[in-house]
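Let me begin by handing over the structure; questions about it come next.
Here the complex is missing a single protein chain, while all its other protein chains stay put.
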Amino acid sequence: MALDKNGIAQRIAQELQDRWYVNLGIGIPTLVANYIPEGIDIEFQSENGILGMGPFPWEGEENADLINAGKQTITALPGASFFDSATSFGMIRAQKVQLTVLGAMEVSETGDIANWKIPGKMVKGMGGAMDLVASAENIIVAMQHTNRAGESKLLPACSLPLTGVGCVKKVVTDLAVLAIDPLRGFVLLERAPGVSVEDIVAKTAGRLVVEGDIPEMKL
Amino acid sequence: MALDKNGIAQRIAQELQDRWYVNLGIGIPTLVANYIPEGIDIEFQSENGILGMGPFPWEGEENADLINAGKQTITALPGASFFDSATSFGMIRAQKVQLTVLGAMEVSETGDIANWKIPGKMVKGMGGAMDLVASAENIIVAMQHTNRAGESKLLPACSLPLTGVGCVKKVVTDLAVLAIDPLRGFVLLERAPGVSVEDIVAKTAGRLVVEGDIPEMKL
Amino acid sequence: MIQKVVPNAEAAVEGIADDMTMMFGGFGLCGIPENAIAAVRAKGVKGLTCISNNAGVDGFGLGLLLETRQVKKMISSYVGENDEFERQMLSGELEVELIPQGTLAERCRAAGAGIPAFFTPAGFGTEVAEGKEVRHFNGKPHILEHAFDADFAFVKAWKGDEAGNLIFKGTARNFNPMMAMAGKITVAEVEELVPAGQLDPNAIHVPGIFVHRIFEGAHFEKRIEQRTVRPRA
Partner (left out) sequence: MIQKVVPNAEAAVEGIADDMTMMFGGFGLCGIPENAIAAVRAKGVKGLTCISNNAGVDGFGLGLLLETRQVKKMISSYVGENDEFERQMLSGELEVELIPQGTLAERCRAAGAGIPAFFTPAGFGTEVAEGKEVRHFNGKPHILEHAFDADFAFVKAWKGDEAGNLIFKGTARNFNPMMAMAGKITVAEVEELVPAGQLDPNAIHVPGIFVHRIFEGAHFEKRIEQRTVRPRA
């Protein structure tokens, strides 16, 4: 059975390593914060200027001066710090943030990502996504395997305007976990519970490497 | 009679204008702070990271964490701020500091300045001088008209390694006040009290423009 | 000390004119110069180029200047949720230049730090890089970006003093410090204006040298865009 959004987030959370600073994009990535494994210390960075971001405030305690990059009211944990946008993207470009998780419309078999613009539709802007994908050493894309029309979002090449080139390292979808090997394409690592390799093959338009037995995810 | 160091500083202080931020170099320039005209608000910047620098501390109140760029203990006035060296030179390069006063070994008739290195002698470094002279809109050099050997320090071209090119706007020496017109050379504006034009002509090796009556400085 | 206090927002925007380039601090509606926006609107200047991470919402923030058609061009990273903006953009009335957020921040910082141009990896291989110089450093491609040039910068701080020193609060800091550094004329509005000497000189986020005019805002609405909360048990 394909994963729901929370399932995708839960699987991505297994990638977290102790002492990592992590930037979570809007949407599914935000949910990753709900599944941090026991015994792992993580600090969340939000590019609008906070390290040590905590959960949403208790009702009535929301503060207009304390939001995340999704413009949601948040809290700050002990040890948090606030800083300006230049410093924030400074730490992103200088690769002080160990993991970036973000959504995508398309990912290519060489790790290109498109997630900001659909020609002919209203364009809202790339926000911080281009800076994040150009700099992060470790980028995981969280998305559905196919779009609403049932077409694969894992492609030989992106058809939409790019956000970044050759930057995605791993993709977690409702169907699978895939690593990107720039020379070979999408390397299937895990299947969602009950999802068959055949199903994944059918829904992956880009080159797909299937080697040996592909285990089911453990959630 | 030629001016002493305090005289040179006193004359330079007449150049100060209300609401200027000013950076004073080591030596004679530092003395300028003692002669701020009545009714003029000035804030002193020291490039090691303070705006609103005050006078030396009272005996016994010196603080190792509060020094100027000459490494002297200082005080901070109300409204002062501390900042890092990148921000400090940021404000210098962005021309937020209206006046820089510094010493020199040589100045050329096109406004070049040499004040950091004598080949064959121990070189201590340029410190912040190259940043200051490359960026300041308004640079006044405070120096003796001649060196210890009696040779002019106002030259057709500097013989020493340069600190900056075409940047000096005005020179105040023990003998004279001179503007630099990059097309014409040193333009004599004022004589020190009792110093003759002939004396200044004799001691200026670079092109010197003497137009009309040259007034004596008023100190 | 050099006095920077002006009596109010109206006095603070003195000198603004048609076709100027203006920076506005803030991220979404957080930390925006509400009083200056109102004063710019009241002045009725037209043809503005606005550099701001976002473009406000209908009826608030920079949305107020869009409503009155004072803006010719927006330079932003994300132009979010704004129907009037969308209408003007699609009809061709409004020009929009989209810039990666980090590049936007760094181009402001560069302006305030006297750095005319710098290399950044952001946007390489995308349409953002079109026409820009590409150079590799440590084997990685970067593009050359330039400092902004703004006639006015309008920023909002939590506290400020007569000398123009500013302190921000929480994530309302965002673009405000770099824009304060970048403006040819920088106008700061603060929630609390105090005499010189009352702020800890170690705690200043923007030294007064960067601020030309400061005033205490008459009113701050501080609207919340996405009120997300945990319900109490």
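Note that the chains take the letters A, B and C in the order they are written out, and that residue 1 is the start of every chain.
Simple rule for what comes next: a residue touches a chain if its C-beta (ideal position, glycine included) is under 8 Å from a C-beta of that chain, and two chains touch if they have at least 3 such contacts.
Keep in mind it's a predicted model, so treat the numbers as computed, not measured.
Q: Of the chains that are displayed, which are in contact with the missing one across the whole complex?
A: Within the full complex, the chain not displayed touches A, B, C.
Q: Return the single residue from A:Gln45, A:Thr100 or A:Thr146 that touches the missing chain.
A: Of all options in A:Gln45, A:Thr100 or A:Thr146, contact with the hidden chain holds for A:Gln45.
Q: Among B:Ile36, B:Ala134 or B:Ala179, which residue is in touch with the absent chain?
A: B:Ala134
Q: Identify the residue among C:Ala117, C:Val134 or C:Ala218 that touches the chain left out of the display.
A: C:Ala117
Q: Quickly run down the residues of subunit B that touch the omitted chain.
A: Interface residues of subunit B facing the absent chain: 46-50, 55-74, 76, 82-86, 88-90, 92-93, 112, 122-131, 134-135, 161-166.
Q: Touching the missing chain, which residues of subunit C?
A: Interface residues of subunit C facing the absent chain: 106, 110, 113-121, 135, 137-138, 140, 142, 146, 167-170, 173, 201-203.
Q: Since one chain isn't shown, list which residues of subunit A touch it in the complete complex.
A: Contacting residues on subunit A, toward the hidden partner: 19, 21, 41-43, 45, 50-52, 76-83, 86-87, 89-97, 135.
By definition in this document, only the chains that are shown with their structure count from here on.
Q: What chain lies closest to the overall centre, CA atoms only?
A: C
Q: If you average the CA coordinates per chain, which chain's centre is most distant from that of subunit B?
A: Ranked by distance of C-alpha centres from subunit B, the top chain is A.
Q: Between subunit B and subunit C, what's the gap in Å when you average each chain's C-alpha atoms?
A: 36
Q: For subunit A versus subunit C, what separation do you get between their C-alpha means, in angstrom?
A: 29
Q: Distance from the CA centroid of subunit A to that of subunit B, rounded to the nearest Å?
A: Averaging C-alpha atoms per chain gives centres 56 Å apart.
Q: Any chance you could list the residues of subunit A touching two or more other chains?
A: none
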